[in-house]
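For this depiction, one protein chain was excluded, whereas all remaining protein chains were kept in their positions.
Chain IDs A, B, C, D and E follow the sequence of writing; residue 1 opens each chain.
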Amino acid sequence: MTGWPRADAAEVETLAEFGVATVHEAIGRTGYLGPAIRPVYPGSRVGGTAVTVLCWPGDNLMVHAAVEQCRSGDILVVTTTSPSSDGAFGELLATSLQHRGVRGLVTTGGVRDVAELHAMNFPVFSAAVSAQGTVKATAGAVTVPISINGQRIAPGDAVIADDDGVVVVARAQVGSAVTAARARVEKENAARAAFQRGELGLDRYGLRTVLSERGVEYLDYAAYQESAYQESQ
Amino acid sequence: MTGWPRADAAEVETLAEFGVATVHEAIGRTGYLGPAIRPVYPGSRVGGTAVTVLCWPGDNLMVHAAVEQCRSGDILVVTTTSPSSDGAFGELLATSLQHRGVRGLVTTGGVRDVAELHAMNFPVFSAAVSAQGTVKATAGAVTVPISINGQRIAPGDAVIADDDGVVVVARAQVGSAVTAARARVEKENAARAAFQRGELGLDRYGLRTVLSERGVEYLDYAAYQESAYQESQ
Amino acid sequence: MTGWPRADAAEVETLAEFGVATVHEAIGRTGYLGPAIRPVYPGSRVGGTAVTVLCWPGDNLMVHAAVEQCRSGDILVVTTTSPSSDGAFGELLATSLQHRGVRGLVTTGGVRDVAELHAMNFPVFSAAVSAQGTVKATAGAVTVPISINGQRIAPGDAVIADDDGVVVVARAQVGSAVTAARARVEKENAARAAFQRGELGLDRYGLRTVLSERGVEYLDYAAYQESAYQESQ
Amino acid sequence: MTGWPRADAAEVETLAEFGVATVHEAIGRTGYLGPAIRPVYPGSRVGGTAVTVLCWPGDNLMVHAAVEQCRSGDILVVTTTSPSSDGAFGELLATSLQHRGVRGLVTTGGVRDVAELHAMNFPVFSAAVSAQGTVKATAGAVTVPISINGQRIAPGDAVIADDDGVVVVARAQVGSAVTAARARVEKENAARAAFQRGELGLDRYGLRTVLSERGVEYLDYAAYQESAYQESQ
Amino acid sequence: MTGWPRADAAEVETLAEFGVATVHEAIGRTGYLGPAIRPVYPGSRVGGTAVTVLCWPGDNLMVHAAVEQCRSGDILVVTTTSPSSDGAFGELLATSLQHRGVRGLVTTGGVRDVAELHAMNFPVFSAAVSAQGTVKATAGAVTVPISINGQRIAPGDAVIADDDGVVVVARAQVGSAVTAARARVEKENAARAAFQRGELGLDRYGLRTVLSERGVEYLDYAAYQESAYQESQ
Partner (left out) sequence: MTGWPRADAAEVETLAEFGVATVHEAIGRTGYLGPAIRPVYPGSRVGGTAVTVLCWPGDNLMVHAAVEQCRSGDILVVTTTSPSSDGAFGELLATSLQHRGVRGLVTTGGVRDVAELHAMNFPVFSAAVSAQGTVKATAGAVTVPISINGQRIAPGDAVIADDDGVVVVARAQVGSAVTAARARVEKENAARAAFQRGELGLDRYGLRTVLSERGVEYLDYAAYQESAYQESQ
């Protein structure tokens, strides 16, 4: 598909600064692509607009097709019709993407040339590192909505990735996500300052009531230990 | 529970210096919490006294309750009633714990804000990194004995963690563990020096007899290859 | 077994410089030991001739037996009769191997003392890090052909390892692998230069024809969206 | 959500008769919910219209909410915001659903009371069997589009399940799926008859050309064996 | 260890009749050994008093030692110091146990001879079926407290197993568990009757209030669909 709308670049950039965990919370604890997708090297924090790719396992034909659809500010998001850890992406494809201004790659599959990707400073988030090569034999799809970890990713959606993983924000929600994330950061800043002064989350979040409603009781250790011993005789 | 006894702080500190693998061997190859629990950033070696937490999956209510029970020299040890990789712990909780002098966190679940945790230099050992948020809705337990990887962890037990994972030493065993670990370190130092001179473990540990008792034989490659070829015809 | 032939040391060295992904492609996308075997610390690239070891789970007796068979330029390759993540290898065994000029360790099992291994700069590629100790009680085999991830590894074969994992090249194929890998590197260099100029893989590899033969079509987003909406009513 | 349209009951019934594998092929190899979802007892083949549920891990509040939305001919399809194997469904909920004419349950989570479910003849397809109980504490959603194994399931879509797993057909595609599946069954019937007479797939599907284009060659065993032996010397 | 007390045989029998899920709920949703432990053939429901065994991976020496400690009404419960799927138990050991009146076997490891075990009608619950043989070389422990899935099992505790898995009840809790399980069964019987009449869990368990407190709203499908379409433009 061609000609799809993209989320606003400046707003995506702002979301990236907030980071994955904050954005995920701000949009109601949705959009997280799951703990299986990890950075291949630590320390990146990046945002972009999704170009989606659906490949056959062991086949990266559609990744090549997708490169042409990418432009500056995009992030390529790849999944496969069946699970595949094969190294469908490496340094040469990264060179092509970097030339076009693409910000990074997210994949449920595998990548290779990780030393080279690190040296290029091209952020990659994947479920596996694998040298296993792929063929270019079977059709898939580019810029169709895909789904990873139960989360829908459409072309043009915002994708934010850092050491906590990857979160997606639907294009239509990006504006409100910026507002909500900004509010959350302010709340977190206030909480951090309070915790540095020694305030407890129990008090700050009103959790003592919750604990007592749920029936949590405080016992004295020595008394409990003695009664447990008696019980076991 | 409140008022439980803790392992001696100085002895725990000494165990931490010996490291996880040495302590695990010294106490008879027990107490290891398994290869699934990994440091979220490499390079820490830390020890403390356990404050245990049992949470419902997707819920960190009891982690908040546990913070209040922690004091300087403790390590928070968290597990869930069912497997959960959700990010039940992050930078704000770490701020609270660091304020109280807590040494680190060990969890069978997930954590988030790993870049921030690294920047704070707060050691965390977990089975997952996940941005997925949790609720604060369901009761669990704090400072009860829990079990991870078949190893019992009671409040006040010694917990040692480094890049090899996490080991627990029962409070009552900490004194004898220090003695045994010190003896093992001396034995390892002597073995290291011998291996640097070229001595073989086969000789140092008397394994040639073991091999021969188990029926291991030495064959010549060329003769074997020829006979295998004949056999395959 | 003793007296087996080894791949040529200089050729193995050359393959190591090409790296795992390139060598794997050059020998027809075979020999890769799979994504489960990872470096315990990043940044190594190493090659050597295999000394193979088959252990019982939870038992490293045969690793000790194998040390004696190792000489300068070798890489120890360990697997178990059943899956085992136990820490069957650590800093003391690495000291012995380093003394003999061994280049590194590859194992489908676990290792420990990873901070020390890193400090020694002894490259280790394993499926797990685990402090869990092993016994020395049950026989296995040394320098027999073993198989990891469906790939056969015989003593004397070339083993190349880096951040992408591990690849094995049969001894008899090492010479032709050097030639093929060198040709591939030249082809990759040319492709990299082209991609840096903006050429597309679609054009360079003739993939537009493949896409069209496979029935891939280009659609306009707005038209597609409208028709999808109509369809859902 | 309430008031959504459902796929035509008779067409869903027809698809169920064709079975999961046939329907999946007929709609272009899509819609399969993956090999992790298995029948809790073998021998069912069932179809219905989806009522979707999204639960919090360890919590079945929304399953109770969903029961009210179900009517005769539906299949309940449940997933969780994070992976959870807990037994969120059992014999009592099945009793409620069976009373309403619901055809079965599909879940990425766990179920319990499997002996009783079998005795009731209520088909259940799940990723786990687990006695672990759940709470009713946290909100989720009912009759929203969910995604399992990368496949979107909207309320009212057709869901077909048998011993091969579960396939979903979008409501708008059900009519064309019936036509395509019927054509495929006829093609399969003809192929089956041919194979029973000894015709080969190689010939029937024109694969000899494919093999030869892909470079597959036929070698004589004895000649190959001899040359391999020479090479290994 | 010898001479430990056992839970009352008649009470254990009664718990077995209630089944795993009911007992697990009755004792406060604890004691479940997890979804990984499955019956090797379906259709058993059995209870007994635990004889615990801790083995080295790939080694069944201690299972043989444990047989002697078993008497009529016991269930053998086996785990290993590290994960192991090897077939440490088969038809010959089952013959010995059946001769002594043992009710069944529970193991986190593997078993073999499953066709024969089924023919003998000896219930086995295991994490794996594996023909892989074990040695008898390394010590472990018999009748010590062990832990599976975070649940402590001491010798003499009640163990209940059926198609939902395995639950353990501490010896000292067996009496109160019988009372609580009986009450739960009565409650379940009443609920079943109500659901068969068409009452909803939403009403019976007072969940409408919970839903509304948690912010769950009911939307009309057509209105929602229209607004979503507008939003996506």
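Assorted remarks:
Following the convention adopted for this analysis, contacts are C-beta pairs under 8 Å (C-beta built on N, C-alpha and C of every residue); 3 or more make two chains touch, one makes a residue touch a chain.
Because the structure is a prediction, the values reported are computed rather than measured.
Summary of contacts with the chain left out: across A:G19, A:P35 or A:G58, the touching residue is A:G58. For the options E:E17, E:E68 or E:E186, the residue in contact with the chain missing from this view is E:E68. Of the options E:E11, E:E25 or E:D113, the residue whose C-beta touches the omitted chain is E:D113. Interface with the hidden chain, as seen from chain D, comprises residues 19-21, 24-25, 29, 32, 34-35, 38, 42-43, 45, 162-165, 167, 188, 191-192, 195-198, 200-202, 205, 207, 210-211, 214-216, 218-222, 224.
By the touch definition given at the top, chain C reaches the unshown chain through residues 29, 79, 81, 145-148, 150-152.
In the full complex, chain E makes contact with the omitted chain through residues 1-5, 41, 61-62, 64-65, 67-68, 85, 87, 90-93, 95-96, 99-100, 110, 112-115, 128-133, 136-139, 141, 143, 155.
We adopt the following convention: only the chains that are shown with their structure count from here on.
The set of chains in contact with chain A as well as chain E comprises B, C, D. Two copies of one sequence, chain B and chain D, touch each other mainly through matching residues, since over half of the numbers at the interface are common to both. When chain centres are defined as mean Cα coordinates, B lies farthest from chain D.
Our note on geometry: chain B versus chain E, Cα centroid distance of 28 Å, whole angstroms. Taken residue by residue, chain E touches two or more other chains at 29, 81, 232, whereas all remaining positions touch fewer.
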